[in-house]
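What follows is a single structure, and I will ask about it in a moment.
Missing here is one protein chain; the remaining ones are kept as they sit in the complex.
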Amino acid sequence: MRKFLALLVVLPCLVAMIMLAAELPPYADPDNPTNNEVPTRYTEQGVEEAGATNIVTDIIIDYRAYDTLIETTVLFTALIAVMLTLKGAGNNHA
Amino acid sequence: MVDKLIGNYPYLIAALIFAVGCYTVLSHSNLMRKVIGINVMETAVFLFFVASGNVLGGQPPIIDLNNSDVIYVNPLPSALILTGIVVSVSVTALALGLVVRIHRQFGTIDADEITEIRSNDNA
Amino acid sequence: MPDMILREITSLLLPFIQMYGIYVVMHGHLSPGGGFAGGMILGVSLILYILVFGLDSCLRKVPHRLSSFLESFGTLWYAAVGLVGLLRGTSFLMNKGAGIDLGTPGELFSSGLIVVITIGVGIKVASTMLSLFYTLVEED
Partner (left out) sequence: MLDNLPVIIVVSLLMTGFLAPLFVGKFRRTTQVVAGMLTLAAAGASAVLLYRALNTGPVYTALGGWEAPWGIEVVVTPLSAFIMLVLTTIVSLVMFYMPHEQEDWPNQKVGWYITLVLLLTAALLGLTMSNDLFNMYVFLEVSALASFGIVAAKKDRNAGDAALKYLVLATIGSGFVLFAIGITYAVTGYLNLGFASQALAEGQFHPIITWIIATFFLVGFGIKAGLFPLHVWLPDAHSSAPTSASALLSGVVVKVYAVVMARVFFGLFGGAGLEALGISSLIRIAASLSILAGSAFALVQTDIKRMLAYSTVAQVGYIFLGFGLGGVYGVAAALYHVFIHGLMKSTLFLSSGKVVELRGGSRDISGFNGVGKLLPIPMAAFTLAALSMVGLPILAGFATKWYLFDAGLSAGIYWVPVVVIISSLLNAAYFLPIVWRVWFGETEAHEVSNRRVPGLIPLALILAVVGLIPGPILRVLEEAAVWLIS
């Protein structure tokens, strides 16, 4: 019963996503909309503007450093939440 | 349509994995399997992101200072997914912590049994 | 207690694993890797140590209080480095624009604040992994 309901939710989702996959821009095509001025600037001027030859590092710690600050916050939040969950509650197995 | 689907096979695979993950979360009552399902689902999204940044014949985006005419893949999705992976690790850690606590307090990690115990508590 | 082969091989491998973790952290701006990957390797090496030599011997070397402190410290470090740009009258989390010398690209000590942040993130991720493992396995 539970499996049937899950299928009922998942199957329409899957069909829609397969239709979507057919309509997306072709895979690995250099003319895709994602290859616009944004990655071009990263690869062409990243070394000069941020200093690291690893462009992914340039992006995560310079161009989009705010995201990474929040990302470390996510890790911190998870740890604090785990401590609150496990240490804040007693072991009252009934 | 089939041609395009075959050309876009990473997106198709991402859709399939996403559906499998979603189904795993919804159909199983074992909490550990739910946690695994969540991870599978997020992996599918990461695959989708990274695939959208690939360029035919592209090199990894680590600049070769001596050679200027290299095609690099789009570095932005990889950078985003690095963040995404850490988020997914954090969510998994908290989920495991909660499962440990539930096991300590209820003595089981089966969602149906927990529901039964809780309804007995209320009665 | 695990057998001798496991202990000997682990104590043989651990320095190399940790060295590699530090290498990945330090070379984050030159090669694949960085604070998160390298910190994870360091954290996992400590978890391996716990699995083989027991929780208590690791707690003696890295107390839980220390790892919790490093955890807060690493995150604060990142935010504090971000404030450098603000204090210099420019924008939050600014690197070159805030007048920091980037050095020669491709060398180990280059790219200004990126290295500083990466090291902080590496410490933070390693201590987070360790604290998470402590919290999950400790009985209360």
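Order of writing sets the chain letters: A, B and C. Residues in each chain are counted from 1.
What we mean here is this: contacts are C-beta pairs under 8 Å (C-beta built on N, C-alpha and C of every residue); 3 or more make two chains touch, one makes a residue touch a chain.
Computed from a prediction, not measured in an experiment: that's the story for all the values here.
A.B. asks: Based on the whole assembly, the unshown chain contacts which displayed chains?
C.D. replies: Taken over the complete structure, the missing chain's partners among displayed chains are A, B, C.
A.B. asks: Would you indicate which residue among C:Ser11, C:Ser57 or C:Ser91 is in contact with the undisplayed chain?
C.D. replies: C:Ser91
A.B. asks: Which parts of subunit C face the unshown chain closely enough to count as touching?
C.D. replies: Counting only subunit C, the missing chain is touched by 68-69, 72, 75-76, 79, 82-83, 85-86, 90-95, 97.
A.B. asks: I need the residue numbers on subunit A that touch the omitted chain, in ascending order.
C.D. replies: Spelled out for subunit A, the touching residues are 16-17, 19-20, 23-25, 32-38, 41-42, 62-67, 69-71, 73-74, 76-78, 80-81, 83-85, 87-90, 92, 94.
A.B. asks: Residues on subunit B that touch the omitted chain in the whole complex?
C.D. replies: 18, 21-22, 25, 31, 34-35, 38, 41-42, 45, 48-49, 52, 77, 80, 83-84, 87, 90-91, 94-95, 98-99, 101-102, 105-106, 114, 118, 121
Simple rule for what comes next: only the chains that are shown with their structure count from here on.
A.B. asks: Weigh A-C against B-C on C-beta contact pairs and write down the one with more.
C.D. replies: Per the contact counts, A-C leads.
A.B. asks: Using mean C-alpha positions as chain centres, tell me how far subunit A is from subunit B in Å, no decimals.
C.D. replies: Centre-to-centre distance between subunit A and subunit B: 9 Å.
A.B. asks: Could you put a whole-Å number on the gap between the CA centroids of subunit B and subunit C?
C.D. replies: 24
A.B. asks: For subunit C, write out the residues touching at least two other chains, lowest number first.
C.D. replies: Residues 30-32, 34, 105-106, 132, 135-136.
A.B. asks: Among the residues of subunit A, which are close enough to touch at least two other chains?
C.D. replies: Each of 47, 53-54, 56, 58, 60, 68, 75, 78-79, 82, 86, 91 in subunit A touches at least two other chains.
A.B. asks: Quick check on the complex: what are the subunit A residues that touch subunit B?
C.D. replies: Listed in rising order, the residues of subunit A that touch subunit B are 2-3, 5-7, 9-11, 13-14, 17-18, 20-24, 26-30, 32, 34-35, 38-39, 42-43, 46-47, 53-56, 58-60, 64, 67-68, 71, 74-75, 77-79, 81-82, 85-86, 89, 91-94.
A.B. asks: State the interface residues of subunit B toward subunit A in the complex, per the touch definition above.
C.D. replies: Residues in contact with subunit A: 1, 4-5, 7-12, 14-16, 18-19, 22-23, 26-27, 29, 51-56, 58, 61-63, 65, 71-72, 74-80, 82-83, 86-87, 89-91, 93-94, 97-98, 100-101, 104-107.
A.B. asks: Quick one: which bits of subunit B touch subunit C in the complex? Just the residue numbers, please.
C.D. replies: Interface residues on the subunit B side: 60, 62-63, 65, 82, 85-86, 93, 96-97, 100.
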